[in-house]
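Questions regarding the structure given below will be posed in turn.
Right after this comes chain A.
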Amino acid sequence: MNPIPESTSVGIIANPYSSRDIRRLVSSASSIQTVERANIVERILVTLATFGIDKAIMMPDKSGLAAQLIRNLESRSHLNRAASVDLEFLDIPITSTVTDTLIAGRIFRERNVGAVIVLGGDGTHRAVARYIGDIPMVSISTGTNNAFPRFHEATLAGLALGIYLKGLVNTESMVRRNKVIRVTVNNNIEDLALVDLAITSDRWVGARAVWKMENLKELYLAFCEPAAIGMSSIGGLLDPVSRKEMSGLKVLMADPVECPMTLNAPVAPGLFHEIGILDSSRIEIGVDYEIESAHGVLALDGEREIEFSAKDEVIVRLEDDGPVTLDVEATIESAARSGVFVNHRTAGRSGEHKFRMPESLCFG
Partner candidate 1 sequence: MSELSKEKLLEAYRMMRTIRDFEERVHDEFAKGGIPGFVHLYAGEEASATGICMHLTDQDRIVSTHRGHGHCIAKGVDVIGMMAEIYGKQTGTCHGKGGSMHIADLDKGMLGANGIVGGGPPLICGVGLTHKMRGTDGVGIAFFGDGASNQGTTLESMNLATVWNLPCIFVVENNGYAEATSSEWAVSCDNYADRAAGFGMPGTTVDGHDFFAVYETAGEAIARARAGGGPSLVEVKLNRYFGHFEGDAQTYRRADEVKQLREEKDCLKIFRKRVVDANLLEHSDLDKIDEEVAALIDEAVQQAEAASPPAVEELLTHVYVNY
Partner candidate 2 sequence: MARKITYQQAINEALDQEMTRDESVIVMGEDVVGGSGGHGEMDAWGGVLGLTKGLYAKHGNRIMDTPITESGYIGAAVGAATCGMRPVAELMFIDFMGVCLDQIYNQAAKFRYMFGGKAKTPVVIRAMYGAGFSAAAQHSQALYSIFTHIPGLKVVLPSSPYDAKGLLIQAIRDDDPVIFLEHKVLYTLEGEVPEEPYTVPFGEANVVREGDDVTIVAFGRMVLHATGVADKLAKEGIKCEVIDPRTTSPLDDESILESIENTGRLVVVDESNPRCSMASDIAELAVTRAFEHLKAPVKTVTAPHTPVPFAKSLEDAYIPSPEKIEAAIRSIA
């Protein structure tokens, strides 16, 4: 991977629907307001402007996010420089479904943007990852479960992105390749999960989110960290697997009374559930695993997506060629250690510097 990208334009996918599903009703899960999502994008644009990155392309929506952002930019030019970035909304039909994200990801790849900023949770990142290829994602977690995106203030994510796009630090440690779980149904439907593939006994994708844990039968985990929220916490508390380890975890579950062991896991924000564990085992990279359930629903990163029945052959495979993400902390740290932010002053004139914060961003 070349750490210095060819393009310095930025793609933005801000999912207006993340953190709005039924889990607001059943477990008081958090809900990021549209206004705040627009503010987040504005803060990123401010930061990009300070790096002289003047082109951003954004997925449009009909849910008030783009409208709010435009209102922000029109009314706040006296406050900040966000409006100096040329913001283009993709000219695509808006379906207000995941299709919009998939199409936006594909176009960003075709247009070879330098990076894609993603506002959403695990589900949104998964959708972006479908067609984005090797373009790095920069995550802002605004979802319900945020096991995949790490939490960063948007300004800092923008800062890391600026450092990366401008090539201010030439190090491979800025970007990371992720594992991915790929699933095929009858060798034609193909989809992926970045964190967890769950198989439930539901008949329908219904309200999409998985929240009835008694229906949970199988889990295939690309990684599972102990301090994670969502279904991957089951694996994280049972047998942690890091993002870097070259294996994953498979867990088979059933009614607790039928199981040799149980564990209480934070399967959704505000929702602990006693999970009956039948068995668990590591899964290897590049090996096909046939699922055990005869019918049900495949849930990818927490969203029920695919209904299958006995006549369908479902194959799961862990691979190491998943999407690339920008490591915000490592990037900023690396830049700081190389003195990028420091402006050495000598008497009478400012000295040589690699990057100078404009006054509008300086504190105090």
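The criterion applied here is as follows: a contact is a pair of C-beta atoms (placed from the backbone, for glycine too) under 8 Å apart; a residue touches a chain by one contact, two chains touch by 3 or more; residues count from 1.
For anyone wondering why these and not others, all candidates are chains of the complex that A comes from, given by their letters.
Predicted model only: the values in this text are computed from it and were never measured.
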Problem set entry | Interface partner of chain A in the complex, by touch - 1 or 2 | 1
For this session: Please give the residue numbers of chain A that touch candidate 1 in the complex, ascending.
Result: 16-17, 20-22, 24-26, 28, 31, 33-35, 62-65, 67-68, 96-97, 201-208, 295, 307, 309
